[in-house]
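Some notes on the structure that comes next.
One protein chain is absent from this view; the other protein chains keep their places.
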Amino acid sequence: MDTASFAHSLQTWTGGGPLWIWAALSAFLIIYLIALPFGGFATYVERKVAADFQDRIGPNRVGPYGLLQFLADAVKMIAKEDFVPAGADRFLYNLAPLLVVVGACSAFAVLPLSQYLMGADVNIGIFYILSISTLVAPGILLGSWSSNNKWSLLGGLRGAAQIVSYEIPVALSILPVVLISGTLQIGSIVEQQGWAPGAENAAAYHFWNVFHNPFCFVASILLFIGGLAETNRIPFDLPEAESELVSGFNTEFSGMRFGLYALGEFAEIFVMSGMLTALYLGGWHIPFLNLDSLFVKLPSGLIALVQLGMFSIKTLSLVFVVMWLRWTLPRLRVDQLMGMCWKGLVPLALINLFGTAVWMWLFNGRSLAQLIFGIAGH
Amino acid sequence: METGYITALWFIVISAVTVPLMLGIGWLIRPKVKGSELKSQAYECGEQPVGEAWIKFNIRFYVVAIIFIIFDVEVATVFPAMTLYKSAIAQGAGGIAFIKIFLFIGLLLSGLVYCWVRGDLEWIKGAAQGIKPRK
Partner (left out) sequence: MSETAKIILVLFQLLTIASALLVTFSPNILYASISLLFAFLGVAIMFLYAGADFLAGVQVIVYIGGVTILVLFAIMLTSWMYQVKLRDSRAKLIVPLLLALFGLLPFLYQGAQHLASRVLRTVPPDFEAFAFSPKTNAVGEALLGNYLLPFEGITVLLLGALVGAVWLARPK
């Protein structure tokens, strides 16, 4: 198979031009056509899903089924009066949304939308997502502190403590995949999750990592739980708990500033779901089908579209589950939250890591699917 | 590999530019209104805010941050070692690599177990169990 970054694909499809322009353009396209529109549209979907769960109609005025609601919201937010609360620290107040948006949107660089549409298939792939999303925690803490509001400060402190704590189980739940794949590069991790029992290098393809061994299955669930906490979603929405802290760390942010926080949060949900998809759910792969080994050679543009669709279906299903949980689970208390992290998720994640390593050792690196179909190890 | 990292830097730059861009567009198109003192007051459910919000808070947050850093360094150190495990198994040296990596993790795990047993992971200090705090 041949992997090409989005910039390279653009260069091939258009036939030339210096690469750095295509690199900049690919970054622009992914942020402005995927990250930000997703963040906007997700607010509409969130409200519609909430309405369905509560047997209401939900937004239905702007456009058919209220589909254009997010555009109306965007115009409203941009045109709203913009004010900084009295006694706020203006510089930090302006800086905070920037850190959150950068932390959330930059992570899109390594999401494997398709083997031809990755922004940047860098060598430290997963590590890049982990590290760049840490910018969100200082953003939330500074935003809350600078607005000089007691609710905000409480929310921000909770938020920062929660995000940093849950980073450990998230990282530990990623490590089994690193053990299996032997690389941090996301493109290659996804590629290994393909399915090609007949091919001569069948040992290199071990189907979705979530079914690699029983420990990986648990690890993927832990990663999902950790992702919920990292993105401040219910049941981990203590930083912005409406019923106790008004709106938590973003209480004093109005208009587009609040909009940017919301965009950042939804973009992060997409990143977390996309990461889970890429690491455990096979990324762009269609189950039991290898597009590269079909009897006809498909054009790369078509493959890119099909893979983008597959990746989106998986990721958006996970986003739907996130929204679903919002109307299902109650919120945790702070002590329960911390207890769950250090006494629940971290030990479990370590057990998974240990178990995966033992499995790899015992079965010579073969996955469950490879064992069932009798494919030799390497 | 260079293009990849340059693209990643472009992602950082473009997402950083987005924020002032959006706020700037808003500044251009919205009607200019003069704010009032009451409007810019901190929102505390309609009550007059008493004093500043910048108060001292629970030291537990600090302890959480310290424990986090220690585990963060551990995870960061173990990442490159983990990438080698697969090739070590392929070369038949899986056992040695396994021992090396899990000795590393196991030692720190014993620290976590120690904290757990002594009740340092309790959010409410010393309340949950009968263990007496340090004399």
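A and B are the chain letters, set down in written order, and residue numbers restart from 1 in every chain.
As a convention for this text, a contact is a pair of C-beta atoms (placed from the backbone, for glycine too) under 8 Å apart; a residue touches a chain by one contact, two chains touch by 3 or more.
Remember, it's a predicted structure, so these values are computed and weren't measured experimentally.
Across A:L10, A:I31, A:L111 or A:L130, the residue that sits in touch with the chain not pictured is A:L130.
The chain not shown here is touched by just one of A:Y65, A:F91, A:F288 or A:W324, and that residue is A:F91. Residues of chain B in contact with the chain left out of this view: 1-2, 5-6, 9, 54, 56-57, 59-63, 65-70, 72-74, 76-77, 79-84, 88, 97, 100-101, 103-105, 107-108, 110-112, 114-115, 118, 120, 125-126, 133-134. Touching residues on chain A toward the chain that is not drawn are 19-20, 89, 91-92, 95, 122-124, 127-128, 130-132, 134-135, 137-138, 141-142, 145, 157, 160, 164, 167, 184.
One rule holds for everything that comes next: only the chains that are shown with their structure count from here on.
Separating the centre of chain A from that of chain B, both taken as means of CA atoms, is a distance of 16 Å.
The touching residues of chain B, when paired with chain A in their complex, are 1, 3-8, 10-16, 18-20, 22-23, 25-27, 29-30, 33, 35, 37, 39-45, 49, 52-55, 57, 61, 64-65, 67-68, 71-72, 75, 78-79, 82-87, 89-90, 94-95, 98, 101-102, 105, 109, 112, 116, 121-124. By the touch criterion given at the top, residues 5-8, 19-20, 23-24, 26-28, 30-31, 35-36, 77-87, 97-98, 101-102, 104-106, 108-110, 119-123, 127-128, 132, 145, 147-154, 157, 160-161, 164-165, 167-168, 171-172, 175, 178-184, 246, 251-252, 255-257, 259-260, 334-335, 338-339, 342-343, 346-347, 350, 353-354, 357-358, 360-361, 364-365, 378 of chain A touch chain B in their complex.
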